[in-house]
Structure formats: C-alpha cells, structure tokens
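Take this structure first; my questions come after.
Coming up: subunit A.
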Amino acid sequence: MQISNLTVRYGAIEAIRDVTFTAMPSRITAVLGANGAGKTTLLRTISGLVQPASGSIVIEGVELIGRATDDIARLGVGHVPEGRGVIAEFTVEENLRLGAMAFDIDLAAGLDEQYQQFPVLGERRKQYASTLSGGERQMLAMARALIAQPRLLLLDEPSLGLAPLVAAELMTTIRELCATKNLSVLLVEQNAKGALRIADDAVVLSVGRVVANGSAAEVASDDQLRQYYLGLVQ
Partner candidate 1 sequence: MGAFFTSRIVSDILIGAAQGVLVGLIALSLVLIWQSTHVLNFAQGAMAMFAAFCGMTMLEHGLNYWVCVLISLVAAMLLGGVTERVLVRPLYGKAEINSIVVMVGFLGILESGASSIWSGMARQLTSPLSQTYFTLGSKTLYLSPFSLFQIGSALTLMLGVAALFRFTKIGLQLRASALAPEVSRLLGVRVSRMLTLGWIISSAVGAFAAIIIATSGSGLFPSNMDGFFVFGFIAAAIGGLESPGGAILAGLLIGIIQTFVADYLSPSWVAFTPVLILVLSQLVRPAGIFTKNTTRRL
Partner candidate 2 sequence: MKITQILLRLRYSSLGRLVLALLGTVVAICVVLLVSAQSDTYIANAGAMTIAILGLSLLTGWSGQVSIGNSGFMAVGAFTTGIWANHHQSSPIIISLLLSILTGAIAGLLVGIPATRLKGPYLAGMTLAFVTAMVPFIQSLGKLTGGSGGLFFANLSSPSWFANLSGDPQNFIVANYRWAATVSVVITGVAYYFMSNLFASRAGRAMRLVRDNDVAAELMGVNLGRVRVGAFVISAAYAGLAGSLVALLSGVARADNFGLALSIEILSLLVLGGIGTLSGALMAGLLAAYASTLIAKLNALFGLNPYSNLGSNSQGIIFGLLLVVTMLTAPQGMAGLLKKISHLRARKEAE
C-alpha cells in the first residue's frame, strides 16, 4: 500500500499533513506517535470514513480515495477500530457471521478456522459479546476482521486497556498471523515498545507529519526518536 502526499483537514485544523510512506506486503508496519499525532485519522482515511483534502492511497494498483467505506472493506481492507467495535448486543458467533456476510467465503470453514485460532471464542460462541473481557473482545474484533480473509489489516490501538501480559500475548498473535496468513498489517499503537518488538517497519507521526520512517530496528535504536516522540526513556 502506498500513501502519497496525504492531507486531511477537520475544518481549519490539519490532522494529517503531507504524509507519504509505503507499507510493504506481508509485513507489519507500526504507526507510532503521541496522542493527537493523527494515527487514528490515518486509518480512518484509508477506510474511507474520513475524506482527505488531497493525496492518494493506492493498494495493489487500486486508488482508495473517493470510494465508500463498504467498498473499501470489500477490496480486502480489514479495519479493527479503536475501542474494538464489537457489537455488544450480538453473540460471539453473530459478530463473526456479520464479518463474513459481505464476502464470498465458506462460513462454516471460516468459523472453524477462527475458533481454532482463538479457542476462547469457540467456547463462548453463544454468549453475548457484552459478557466478554477486554482481551476477549479484542480477539473477537480481530477474528471478525480475519474471517473475511483481508489482505491488509488495520489495527487501531489493539493493546489499549489490556493488562500487560494479555497485550504481550496479543502482539505475539499478530506476529504469527502476519507470518502464516501472508497478511499486511498496519498497526497503530501508543505502546511503542510492544509494537516495535513485533513490527518490521515503523512510521513515526508527530502533529500530523511523518518525522521518521524506516525499519523497526532503526527506529527503535534512534535515541532522539525514542525520547521525543515515543516517550521511551532509557
């Protein structure tokens, strides 16, 4: 996926300014930065929930800008929004079925696959999503996106509100998924440390601009970046 010269405005405020970077296929690209850096806006723009002022987003030769959100989803872009977006009034299985609804896939096989990947969801398939814990909800949200077999997965703060141990497990799962499913992941995180541990590449945003872009190892070893933008003190 290539993002070039993307600018997004909310009224007079520029939430994203002239952002350009490329997310390579089958790799995890971490998008890092402080609160208000424009990370969530970036994901929402990719999914068509926010219309940019200018710029382009191309995935496998297809321009996404100007397309409706549901069309973009059908092109194979899975988006797990901030706060997970699990439908609490639905059961676990209904949530998963909803995720498969728009796609031409074998529902039973898809459900089986997700229950194997996340056994706890299989145990709770008849329970309402409102009864799940935070970590289980995050798994449900990921499973619901994965059942559609996306080629690009957008994850918005998946570890937010999770206990450190659960968050670490989740990061490992994301790493495994990326490796086994041939999946590209754009991972937005405030928890820079956890994200850099599993990411291949990293983009650092500050007040809507790209301030660094490189391999995760490079970003992780840059002391200035760590101190000023990522809040990681030695």
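Regarding selection, all candidates are chains of the complex that A comes from, given by their letters.
To be clear about the criterion, a contact is a pair of C-beta atoms (placed from the backbone, for glycine too) under 8 Å apart; a residue touches a chain by one contact, two chains touch by 3 or more; residues count from 1.
Note that the structure is predicted; figures quoted are calculated from it, not measured.
When you check 1 or 2 against subunit A in this complex, the one that touches it is 1.
Per the touch definition, subunit A reaches candidate 1 in the complex via residues 47, 49, 68-70, 73-74, 79, 81, 85, 87, 89-90, 94, 97-99, 101-103, 144-145, 148.
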